[in-house]
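Here the complex is missing one protein chain, while the rest keep their positions.
Order as written gives the chain letters A, B and C; numbering starts at 1 within each chain.
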Amino acid sequence: MLGRFGDQNKVTIHLDGKEIEAYDGDSVAAALWGSDVKVFNHSLRFREPRGPACMIGLCNCCDMIVDGIPNVRTCIIPVRNGMKLSVQGKTK
Amino acid sequence: MPELKTEVVVVGGGLIGSSIAYYLSERGIDVVLLEKSGLCLETSGACSGMCFIQSKKPGPTLRLALKGLEEYDILRKELSYPFEYRQTGGMILVENNSELELMESFVRSQKENGLDVKIISVKEAREKCPSLTENLVGTTYSPLDCQIDPLNLNVGLIEGVKKNGGTILLGVSAEKIGVKNGEIKSVETNEGTKIATDFVVNAAGVHAHEVGAMVDVNVPVMPKRGQVIVTEKLPELLPVPMLDVKYIMAKVRPSARKEAASKPEKLDVGLAIEQTVAGTILSGSTRELVGYDTGVTFQAMTAIARIMLRYLPVLENFAMIRAFSGLRPCTPDGYPIIGEASTVRRFVVAAGHEGDGVALAPITGKIVSEIVARGAPPFPIDEFSPKRFDGKQLS
Amino acid sequence: MIGRIYDMTVVGSGPAGLTAAIESSRLGCKRVAVIDENFVTGGQLFKQIHKFFGSKDHYAGIRGFRIGELLLKEVSDLGVETVTNAAIIGMFDAQADIKRLVTAGADRVGEILSKKVLVASGAMENTVSFPGWTLPGVMGVGAAQTMMNIYRVRPGQRVLVLGAGNVGLIVAYQMLQAGIEVVGVVEAMSRIGGYQVHADKIRRMGVPILLSHTVKEAIGKEYVEKVVVVELDENQKEVPRSEKPFDADALCLAVGLTPNTELTRLAGCKHIFNRELGGLVPLHSERMETTIDGIYVAGDVAGIEEASVAIDEGRLAGTSVAEDLGMISSESAAKTSKERWIRLCELRSESFGEPRKRAKISIVEEYWKVKGNQMGSKKRWFTEINTERAPSAKASRNAPSIKSNDNRKGPRAIIECYQEIPCNACETGCNFGAIKVGFPMTNLPDLDLDRCKGCGICVAKCPGLAIFVVDTSYSEKEATVSLPYEMLPVPEVGQEVEVLGKLGGFVCKGKVIRVVHTKDFDETRVVTISVPKECATEARFIRVAKRSGK
Partner (left out) sequence: MNEGECQVVICRCEEVTEEEIREAIRKGARTFSEIKKITRAGMGICQGKSCQRLVNRILAEMTGRSVEQLGFDTPRPPLRPIKLAVFKGTD
């Protein structure tokens, strides 16, 4: 209903080497979800896929490795041009 | 009044009490354990799992700790409940030359007491733990120190007691201890049950004084608050648990203890840091005489975090997710109180282990079980006898 | 910030926090700060793209995010300091006269000293567990709202919603607005928990609401691909072999909220469990003060209610802070607070509000029990209200419907609002005084046919989209129906559209004859279509085909 907000600057972020286009002001989680990225990490114990579930920084389901630092809540950090992201944890 | 009958009532279900009950039940002795709150809710549920041997004062405590280590070796095979026992070795971090001097003499006297410990270079220390700062003059190292999960051990011991036919009563406290002709007869609980018993073991930790008072035995245990901070789960950064020299000084130097007690406003932090199997790093702790207050303070969080970052700068990239505090049961002379009371027969005290409860729980269990079963400890423990406080009142 | 002592620090910048800050600084408090852990202030307001219920004083008929803009402007005009990106990690010296809040931002910790602290920390979303609930694509309905309404990202292409309370229904509608296919709304209870008008909005667009059903399992390899729904019997047990699979790539959980009481519990305020209010809530007085002097609460943290309640509770707490700081006299505080409480009672009346009203009164009574009934003047006005039992209500209960003897020519409004919702936007919106709600505003609207001109303003004004204008005398065979329309694409005059009924079924073809939109309508267009006369009572929505080439 609201349509897009005005013109926004595009930025490029990198997910495990893949380039993803995002808009300035977007949270990392929103930008990735909007680009059809669904799996943000694999859980430690059962190695299950996890993705955003609260979008307000409470549940830690959207944790990723951001610029080398693990366990970063991507739903509450904004995208930045050149940001390097990795899916955290191992698959089954 | 509902009645129960047993051979031994153990008051307190922490690591010490559950260990005693376990060793008793292993011998086929009928035991009832009373825990007034619940599983792992008091001191043993609010501590780290470091089981340091080299931190013990050379002499009776070190001897006890070494025997305790042997007991752990048996327990980890015997207890069907895994408690994350691992012998990782341990270090004491030495920051400057005056500390080095102190530690050299400490290590020397420990060696004389038969402990495998040495001082290693910073380079060697960093090989064992690459995240460690270079700004040290060296560290001690002993391969004997280990780590456990105190929560799992506590639950495992209690499960063991149950398996052996013992009775565990959670949420039940001792209200009155019946004595006749200087001999233990019974325990009455808050639920109104009267338990006829031959022995009572006071393993009530920071509440041991209250239980002692029920039979007019002075058990001068005081709560000392230790605050601990916890990080998020991390990859292996700390293969070896560590202490700093302040931790040791507070333990071994009576003057340091007195000084700390005289200046309660000054926050005294002796660093003890370990990484758990789950991946979190536990870092503590303060020693505060604040009664039974288990709150945490921002001042302590900051102080602990700063010391920790000084030794392990890499941690600055990670998050602290929790802080908690536990009450350490401490005694006026720093030795635990273990043994039969002089004025009441078959009233056995096992309390006041302060920060050594984890290391000494199994051996304390074994000692008390022998006192009960054979009337004497397996080896002399006169230094720990409750008799030393007879006639003195807790100040 | 360091070294200053604030008069009042507000934790949380949602409707309750902002109105409290506005009220207290309006009444003379000088150093007022609002702290929020998010990037932006406004709490959940900026996720709310729907129009709010309530009265004019509660910004009824205005979209949530615009209310946020209004409140923030007022806050900045009054010189209230707002601090974002600052999570409160603890409160120390809570019992002292000067309280110490510690905040943590991305790269530093800060300390805020404050005489009074208002905790308006809102609520946390509940969750339920079932196999697959941790799969990507299963998310809180609030998360879905953030994605859509803040970042304009669709949570999924085909979404199932669990929970037919107001939140679930409203967000399902917002998903439809975002062009998402809502495959269904599933509700474990045997009735719709939210307002019927919200349910009607999505049902007329063809979304099925499955009552007495729940989610049994979410299935997918890497993310949700299928959701299995199962029927529940009257004992909430699964009915064997009643599983229904839904193809969906997202499952949104709208299973209620819990007051976010971490800070008040940490501070040591006394709490009590109250099911009606969503769980553990801090005991508080009628003045919104907790059992610790100088700590106040307002909004969802004090019990899960509505934005209109949060707004009034915020004002109430703001007044109390001003009183306790000596900015206003106890008499004048008591006077305005009493009026506010009466209005809160009005918002909490009738079937939806009554249980919450009783719960709130019990919280206040429990507070006084803990405080040892040292009632004094502060409690007096509250006792007066209770004896007055205001508002006693049940004044007008005329079911709005077309009366059979209604032979009037020309367009007239039809109000399909059958529940006691605390809202009077239609009454205040009508320029001809044709709609009467009165006091309390939970009364059902009463239409005065003689005054109704069929102008259609109420169609755009009703936040529940529950008013239509029908003209059965449009032509010999045709009637017109004017309906509210908030979707894309916007139909053009002359365009042929599919007309849908109250439950979303195809009714007939219709032709758009007028599309009215003013700034005041704020994106709710009033679309008038012509339909065969016999279809006028059923025609409630239109499906506008996307035109090619655009």
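Operating definition for what follows: a contact is a pair of C-beta atoms (placed from the backbone, for glycine too) under 8 Å apart; a residue touches a chain by one contact, two chains touch by 3 or more.
All figures in this text were calculated on a predicted structure; none of them were measured in a lab.
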What are the shown chains in contact with the chain that isn't displayed? A, B, C
Out of C:L70, C:I89, C:I342 or C:V490, point to the residue that touches the absent chain in the complete complex. C:I89
For the chain that's not shown, point to the residue among C:V40, C:L70, C:V109 or C:M189 touching it. C:V109
Which residue, C:V40, C:L78, C:M189 or C:L266, contacts the hidden chain when the whole complex is considered? C:L266
Can you name the residues of subunit A that touch the chain not displayed here? 43-46, 48, 50, 57-61, 71
In terms of residues, what is the contact footprint of the unshown chain on subunit C? 37, 87-90, 102, 104-109, 124, 126-131, 133-134, 258, 262-263, 265-266, 271, 273, 275, 279-280
Interface residues of subunit B (partner: the chain not displayed): 38-41, 45, 151, 155, 158-159, 168, 170-171, 231-233, 278, 296, 298, 301-303, 305-309, 315-324
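Quick note on the criterion: only the chains that are shown with their structure count from here on.
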Chain centre separation (subunit A, subunit C; CA means) in Å: 29
Nearest whole angstrom, what separates the Cα centre of subunit A from the Cα centre of subunit B? 44
Cα centroid separation between subunit B and subunit C, in whole Å? 53
For subunit A, which residues count as touching subunit B in their complex? 44, 69-71
What residues of subunit C sit close enough to touch subunit B in their complex? 90, 92, 100, 102, 109
In the complex with subunit C, residue positions of subunit A that touch it: 1-5, 26-27, 30-31, 33-34, 38-40, 43, 48-58, 61, 75-76, 78
